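Every protein chain but one is kept in place in this view of the complex.
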Amino acid sequence: MNEAARFAPSAEATADIGGEIHALVSRLFPICRSITGEGVRRTLAILSEHVDVAVREVPSGTRVFDWTVPQEWNVRAASIRDASGKAVVDIAASNLHLVGYSEPVARRMPLSELRTHIHTLPDQPEVIPYRTSYYSRDWGFCMAHREYLALDDGDYDVVIDTTFSDGSLTYGEVFLPGETDREVLLSAHICHPSLANDNCSGLAVLAFLARALAGRRRRFGYRFLFAPGTIGALCWLAANEERLSRIDHGLVVSCIGDGGGPVYKRSRRGDATIDRVMEAIRCDGRKIAMIDFSPFGYDERQFCSPGFDLPVGLLQRSAFGTFPEYHTSADDLDFVRPEHLASSFRMIMDIIEVIETDRIPLNLSPKGEPQLGKRGLYATTGGHKTTPDVTMAYLWVLNLADGRHSLLDIACRSGLPFSAIAAAATRLEACGLVGDAQA
Amino acid sequence: MNEAARFAPSAEATADIGGEIHALVSRLFPICRSITGEGVRRTLAILSEHVDVAVREVPSGTRVFDWTVPQEWNVRAASIRDASGKAVVDIAASNLHLVGYSEPVARRMPLSELRTHIHTLPDQPEVIPYRTSYYSRDWGFCMAHREYLALDDGDYDVVIDTTFSDGSLTYGEVFLPGETDREVLLSAHICHPSLANDNCSGLAVLAFLARALAGRRRRFGYRFLFAPGTIGALCWLAANEERLSRIDHGLVVSCIGDGGGPVYKRSRRGDATIDRVMEAIRCDGRKIAMIDFSPFGYDERQFCSPGFDLPVGLLQRSAFGTFPEYHTSADDLDFVRPEHLASSFRMIMDIIEVIETDRIPLNLSPKGEPQLGKRGLYATTGGHKTTPDVTMAYLWVLNLADGRHSLLDIACRSGLPFSAIAAAATRLEACGLVGDAQA
Partner (left out) sequence: MNEAARFAPSAEATADIGGEIHALVSRLFPICRSITGEGVRRTLAILSEHVDVAVREVPSGTRVFDWTVPQEWNVRAASIRDASGKAVVDIAASNLHLVGYSEPVARRMPLSELRTHIHTLPDQPEVIPYRTSYYSRDWGFCMAHREYLALDDGDYDVVIDTTFSDGSLTYGEVFLPGETDREVLLSAHICHPSLANDNCSGLAVLAFLARALAGRRRRFGYRFLFAPGTIGALCWLAANEERLSRIDHGLVVSCIGDGGGPVYKRSRRGDATIDRVMEAIRCDGRKIAMIDFSPFGYDERQFCSPGFDLPVGLLQRSAFGTFPEYHTSADDLDFVRPEHLASSFRMIMDIIEVIETDRIPLNLSPKGEPQLGKRGLYATTGGHKTTPDVTMAYLWVLNLADGRHSLLDIACRSGLPFSAIAAAATRLEACGLVGDAQA
């Protein structure tokens, strides 16, 4: 069967996939998530409407490598009220207002004391920052600096109605088995509250990708991971340690719905196949910006730790920390756009197409160029100043199909997109000029 | 014998070699060439006045790898006349007017029909383009777009008096044997009609090079090939398949008479000796611009196909397709200049000098620098701010002559021209400071 044809644009890719993904982002956005608790479970429940998510629960207190699963944290209410009883901050307005994992508080205090628990961004006075205190017992509120400056002196009633309890950490996993036992890992963190790009976008795009892949033949198995950052990824790694050697390629996906980038951060190895795939694909016709691995970011930090060193990179539109909306209330439903979500969806589908269809072609007529014209693959009139890319793709495949270059190698060396090289190889195979070096 | 001295500037190089080459270009220019026919034979006959050309004839219909030698095509006349009998296009004015390999026509037709057979360049309305249709039966005319727009409505008498016949494809070969059985290939395509730079220039420069080399000692054998593009090169490859392994270095030479560049396109291997030679020589004191191999261009496409993968690059002044005169009637005898032809001749002689004289020197006094001053190789007064290149060449040769670096290696690492490094090595050998690592 023709490999390339298996991954031709599907109904999913051509319909209003961007609108559908954005609708899912919009449903996930309001949920108050953290690294444990009901927010994660509600999120996984919504994702389960699209794909068959296996929900895993890891009990509080479980030792995971150097870590311990923390107690489950849930929020009922959180507010600051002034002396008149008016709420100056209320989590009902934005769940960014409460520092993640804040301990319960119910106390009146003067502004001077309250201030030591308030986080703002003086340089961005209109937006609420996002802060957490997962592993150090504390409490706090986040608010717009402009509103913070407007607080009157006096006493405030602080209520943080949160619970810590022995429960569990929750993560979700979708596995689509392939024809071989080799696997591709696609991971998105699920622990952030109302931040649309970081990472409702990643969750939603991966859910639609899983749905799209479910109905196709797959050489590789695909493992989708929706887990809380760091501790969730570590739980999954601990539970799957003996099968990690099956993972040939992986991507962490976050901040995938804005209009920047795309930017790809290479795996720790730096020359993994996934790293080279990213050079050979295009997003809306543009090359992907590449940056080297560094041990900071999302869960590639865990996957690429020296004890695992998996071939996993990080794919984003705008790189984390580089856009002003990052980790603020400005990372909202307007910041992520259907067209960017659709473009990211297509880009990852193209990545998967490379992974699925890469092969080593063999030129069956390697002495000189074969006569392409008589096969309808070459202009009949000669003398033009330039050569179409489609012709160049034929010539590159023929020139490098010596049994030592894969289609991916040929794409990287030629500078042409993998899709153009793969299409040329398929056409040349149909003409009998190229075969399979591994056959 | 001193290797460098063997290639000191010869009488050819110092006389008006540019004028002589241009005169040969001028004789070749008017001939109506194609991939077969009398034009190629007349061209080879003129080249034979300068060097001993072996003329090869390959019968029409011969299978050559994936190709078949086409019928021989000859032209007697070709014109378009208006109703009054006035020739609006006539091959007598320029043999670019006729599309190469046009089939015979003798028919009156309206302008509307004629138009579908006319090729022009709307962006360059004053010049005639060059077009061919070798492998697809068709006919056509090329003309200046300005004249095309001036054609009146009405009927035209089209006469194309061409013949297709079982004959042969013709190519020429000059072989100058060397002291060893290793060979250098120098190839220029002979199939283009009246285009001075592309490639009367290549034919003429190679003819003079062959004449200049004929009278010298040669470590390598030199094989000059004057063959029609693609099919001619393939004929030669097929006839010489068993001896291709003798070829250590090769150059395809085209567009070598204009004032641009020079530009060198690397071999498919990318790190062949010829590729490194081009970094170490200079043309009129300037470095050669380098571009990577791509499987489009001239007959390096065939020599570098995966079944042969010969160490052959492409040497040009302006790269094909990049200058406005390319494949138009503006590529005429004014576009190629004697000074550029002479400079290209010297450049290729310098390339050959590197190939002939490269060797691995051995510093016989490797502990510390030897005292160059007492041998007259160093300034007697010390303290100057800068060091002359000639001194730097001595120091580089001494420093790298450890038996692991050739003169070419030393030139590339030092950034000095090979000629300077070779001269320094020769002088150091004369002083007994350097010997031959291979002796």
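Letters are used for the chains, namely A and B, taken in the order the chains are written, and counting of residues starts over at 1 for each.
In this text, contacts are C-beta pairs under 8 Å (C-beta built on N, C-alpha and C of every residue); 3 or more make two chains touch, one makes a residue touch a chain.
Given the structure is predicted, the values throughout are model-derived calculations rather than measurements.
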Residue among B:Ile21, B:Leu398 or B:Ala420 that touches the chain left out of view: B:Leu398
Considering the complete complex, identify which of B:Asp90, B:Glu103, B:Asp138 or B:Glu369 is in touch with the unshown chain. B:Glu369
In the complete complex, the non-displayed chain touches which residues of chain A? 64-67, 99-100, 119, 129-136, 138, 140, 230, 233-234, 237-238, 241, 268, 294-296, 301-302, 304-309, 321, 326-327
What is the set of chain B residues that contact the non-displayed chain in the whole complex? 363, 365-371, 373-374, 380-387, 391-392, 395-396, 398-402, 414
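We adopt the following convention: only the chains that are shown with their structure count from here on.
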Chain A onto chain B, rotation angle from CA fit, given as a multiple of 5 degrees: 120
CA centre of chain A versus CA centre of chain B: separation in Å? 52
